[in-house]
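Of the protein chains in this complex, all but one are displayed in their positions.
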Amino acid sequence: MQGSRISDALAEFVDEREWAQFHTPGNLAKSIVIEAGELLECFQWSDSAEESAVRDELADVLTYCHLLAARLDLDADQIVLDKLEKTREKYPVDRARGRSTKYDQL
Amino acid sequence: MQGSRISDALAEFVDEREWAQFHTPGNLAKSIVIEAGELLECFQWSDSAEESAVRDELADVLTYCHLLAARLDLDADQIVLDKLEKTREKYPVDRARGRSTKYDQL
Amino acid sequence: MQGSRISDALAEFVDEREWAQFHTPGNLAKSIVIEAGELLECFQWSDSAEESAVRDELADVLTYCHLLAARLDLDADQIVLDKLEKTREKYPVDRARGRSTKYDQL
Partner (left out) sequence: MQGSRISDALAEFVDEREWAQFHTPGNLAKSIVIEAGELLECFQWSDSAEESAVRDELADVLTYCHLLAARLDLDADQIVLDKLEKTREKYPVDRARGRSTKYDQL
């Protein structure tokens, strides 16, 4: 399964470098937003961006997300599916269709 | 495969709501950092955080990452594995072990 | 007045480079969070950071804040003072003293 291939590869990478000591949940949350800022930098002045840069920065965000999920014993795919169910309820199709309005103002 | 289960579920969710029109790469990159900020808010004053809040916010970050990957025809799992290979080279085990130093100062 | 010294210096800097065309409110808001991510990077793995790096990154965040304020004809100092009055009401001294709890849970 792809999901666990990633978990295994990241765990090995971290173990080899003895980096788990730095990967507190708080530090990983910081890392996610730092990398998300770098990703956004690709789009700072324009909505079009160089694809290879976007790919690398998006990969960095995802990597820290997977590390945080692993640190908290969460399944990175399952929490997305679980959250999607909640979001479906907050944004019913008949009211949300074609609108970017936030749920509390629908 | 879990990866495509997620892509399929998200694509259906977006299609039903006709939201693809809002999901430009730039808007998705903004959304990722906005959600990453909300995730960090769980850790604003402390390194310990309520797990259910972290789970939901991490899911939001991951959701927008998957949407951006799909928008750019990228495989969210593969780009993580590809980037990991580059990072392995930037942080050789013998120099990086036990240190949080950035690669350009190793 | 220091406030207008800054506004004037930044306006001259931007005019000379003909950069106002890039400084839409949305692009400046992106720039603020991008620079805020770089500031946080100083503290990614530790609460102590090199002071000169912090100073430069904090200056970048502030610079884009001033540019956004100017773009929207806001007085950067006055909006801080105005917001402080609102925050005083949301966090009454007797309930907020010594606690980092968010106002809606006080």
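Observations
By letter and in written order, the chains are A, B and C; residue numbering begins at 1 in each of them.
Going forward, a residue touches a chain if its C-beta (ideal position, glycine included) is under 8 Å from a C-beta of that chain, and two chains touch if they have at least 3 such contacts.
Please read all numbers here as calculations on a predicted model, not as lab measurements.
For the chain that is not shown, the touched chains among those present are A, B, C, taking the whole complex.
Listed for chain C, the residues touching the missing chain in the whole complex are 1-3, 5-6, 9-10, 13, 16-19, 21-22, 24-27, 29-30, 32-33, 36-37, 39-40, 42-43, 46-49, 51, 54-56, 58-63, 65-66, 68-69, 72, 74, 76-77, 79-84, 86-88, 91, 93, 96-98, 100. Although one chain is not displayed, its contacts with chain B can still be listed: residues 22, 27, 30-31, 33-34, 36-38, 40-41, 43-45.
For chain A, the residues in touch with the chain missing from this view are 30, 33, 37, 44-46, 100.
The rule we apply is simple: only the chains that are shown with their structure count from here on.
Centroids built from CA atoms put chain C at 26 Å from chain B. Averaging C-alpha coordinates per chain places the centre of chain A 2 Å away from that of chain B. Those residues of chain B in touch with two or more other chains are numbered 30, 33, 37, 46, 100.
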